[in-house]
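Apart from one protein chain that is not included, each protein chain of the complex appears where it belongs.
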Amino acid sequence: MTTLATADAAVPEAEARRSGGRRSYGRYVLGKVAGSAASLAFVVVLNFFLFRVLPGDPARTLGRGRLNTPEAIAEFNKTYGLDQPLPQQFVTYLGNLLHGDMGLAISTRAPVSQLILDRMWPTLLLVGTSTVLATLLGVWLGMNQAWKRGSFFDKSTTWTSLVLYSMPEWWLGMVLIALLASGVGPFLGWFPTGGLHTDAANPTVLDTVWHLTLPVITLTLAYLADYSLIMRSSLLDELGEDYLTTARAKGLRDLQVRNRHAARNALLPTTTLIALNLGFVVAGAITVETVFSIPGLGLLAVEGLRGPDLWLLQGTFLVASAGVILANLVANLLYGLLDPRVRV
Amino acid sequence: MTTPATTSPAPLLSMRGVSLTYRAHDRDVPAVRTVDLDVARGEIVGLAGESGCGKSTLASTILRLQPTSAQVSGEVLVDGADVLTMRWGDLRTLRWGEASIVFQGALHSLNPVHRIGRQIGEAITTHEPEVSDDDVRRRVGDLLEQVGLPRQRAQAYPHQLSGGQKQRIMIAMALACNPSLIVADEPTTALDVMVQAQVLDLLSGLVHDLGVGMLIISHDLSVLADLCDRIVVMYAGRVVESGPADRVFEQPLHPYSGALSAAFPKVGDPAARFAPAGLPGDPPDPAALPPGCAFAPRCPRAVDACSLEVPVLADHGDGRSVACWRVGEP
Partner (left out) sequence: MSAASTTPRAAVSARQLAWRRRRETLRRGWAEFRQHRAGLVGLGILVVFVVVALAAPLLASSTDISVTRAPGGVLEHPSSTYWLGTDDSGRPVLSLLIWGARISLLVGLTATVISMVIGTLVGLMSGYFEGWGGALLFRVTEWFLVIPFLPLAIVLATVLGRSLFNIILVIGITSWPATALLIRSQTLSIKERPYLERARVLGAGRSHQIGRHILPNVMPMVFANTTLTVAIAILTETTLSFLGLGDPTRVSWGTMLDQAYSVGAITTGSWWFFMPPGICVILVVLSFTLIGQALEDVVNPRLKARR
């Protein structure tokens, strides 16, 4: 066996880049965390100004119909510090936020931060389960659709996904209620029409699961349609690439080429697109909790609507945005693990 | 026929009457039209022609990599076994184990998210699953050294490498399972001249050291002239000339080979600087080939008879063959 003496260090190879190693992932993580922190700061500032700089006097806008007398308006303004100059309000706002104080709900006088903490776990349970299921099923479905493109399986499931995608997810929830809980049938009474517990004093795991079944099915179907369409088109894009010919030429089985090479690369744009659609996940949580009366953060936001409750709306908006920023960060970090090219 | 008159055993690669037609929506596109080609052990054969003449398509049939919608006929024998009809299991053994292809590495022939060592090692573990991980790693390192790269390169990702390095990786990968036949598809395109020379040296060294047979495909006749024992020239899906490399390059018989060869000025010949280089016109659309000789519309020596009948590849002695009605005439 001959070794040729051509040392490649001697020849200047201009395009070689030294990146992609473990040290660069650390740098990548730092960059992404810094970016998320900047986004969070922006949201905190935006949150403040949304309610105060927009047209109209806040008291009049938010107290529509309730605050009629000048005294009532003055009291409203005093309670919420709206009589202070704007910069002062901002400083107070930031200070309170750092202490975890998001104000008091107008109707119940309960601290908003406490309300948010109490209501967080039903939402996490609902959204968490649905997104995990939808991601696993959606990626699997999209992969098979792309690989069996043009088949009956592909055409029928893709059309179904398109229809599900064009549907308001909460309407699907209504239809499921009417079919399986109460309304039209044919399987009335199989599931409850809403709520989280039959008896709030004695919550059991099985009872909670029974109550969450329809909402989880609703959200999973809605997200699944989106994710499978994304994975399908990402994989179809990959199928034309040259490195797959190399893999086939090396003697690999079709399944190995598909999973080890094509799907692995298709996961990259899929991750990016799923992260881009996180707002859709939040919207689903809000609307489905409303339809099924699940006492989570989404329903809390809608309750803030009813008042309208300034502090509650502000708090839920902040938490929802922070949640999406965090989820985005996680998705970005995951992407950095999957794609060595971004760890520059 | 184009086989050299030796007493050696059956050629390593023997293509007989290979034709390939792509099926588009409404019409058939003949990409390869009845091609015969041989490569013997230890021989380097060059396949020359413009892009679109069917040379890469022809090469893809050696490992049965042509698109499933393409219709192929003829025989492609590698060590006596017909690739086009063999069973799937035998084909997977053949792929890389007996014959491998060096793809153009500069573009996207490597998986961007796997390390180089893993991709080369994959070839080994697919064909020899009993080899231990340590042995795979050692062999990958040896292969990298064989192509002049440091062993640590196995840890790199494709995007960290330059074009020349990637091309060497492709060569190292092609050697992984000790094939008897190596097909190099445009190994020097998209590389700068210095790196081209290194890659060509590497390839010729391998043939002489390992005794493999090699088929080099290029549109650049000067690359082939130096390196190859024999050259086969293709035009519009057909072989138009073949013979010993230096004869084809210096005394081409077919007008097309002449034009290809003339495209590269000869050093030391002042008149060559003023000679017209290049061919007028474009290669024909394979879906709409002219009748008779496909080269006739661009040929400086064409007569009416050329457009009537497709010229037959005829033996001219000295191991040369030409497909031209006007060869030998003044």
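Labels for the chains are A and B, by order of writing; each one numbers its residues from 1.
Methods note: a contact is a pair of C-beta atoms (placed from the backbone, for glycine too) under 8 Å apart; a residue touches a chain by one contact, two chains touch by 3 or more.
Computed from a predicted model, the values in this text were never measured in an experiment.
Undergrad: List the shown chains that the missing chain touches in the full complex.
TA: A
Undergrad: Looking at the whole complex, which of A:Ala247, A:Ile325 or A:Val342 touches the chain that is not displayed?
TA: A:Ile325
Undergrad: Among A:Ala74, A:Leu124, A:Leu137 or A:Met167, which residue is in contact with the omitted chain in the full complex?
TA: Counting the whole complex, the residue in contact with the absent chain is A:Met167.
Undergrad: Using the touch definition up top, pick the residue from A:Ser24, A:Thr193, A:Thr213 or A:Gln256 that touches the left-out chain.
TA: Touching the chain that is not displayed is residue A:Thr193.
Undergrad: Who touches the missing chain here, A:Ile217, A:Leu305 or A:Leu333?
TA: Of the candidates A:Ile217, A:Leu305 or A:Leu333, A:Leu305 is in touch with the missing chain.
Undergrad: So which bits of subunit A touch the chain we can't see?
TA: Missing-chain contacts on subunit A: residues 38-39, 42-43, 46, 50-51, 54-56, 61-62, 64, 162-163, 165-168, 170-171, 174-175, 177-178, 181-185, 193, 233, 236-237, 240, 276, 278-279, 282-283, 286-287, 290-291, 301-302, 304-306, 308, 313-314, 316-317, 320-321, 324-325, 328.
As a working rule, only the chains that are shown with their structure count from here on.
Undergrad: Mind pulling up the subunit A residues that touch subunit B in the complex?
TA: 1-9, 11, 13-20, 241-243, 245-253, 261, 264-265, 268, 338-341
Undergrad: Which residues, counting only subunit B, touch subunit A once they are in their complex?
TA: Within the complex, subunit B contacts subunit A at residues 63, 65, 92-97, 100-101, 103, 107-113, 122-123, 126-127, 142, 145-150, 156-157, 159-165, 168, 173, 194-195, 198, 201-202, 205, 209.
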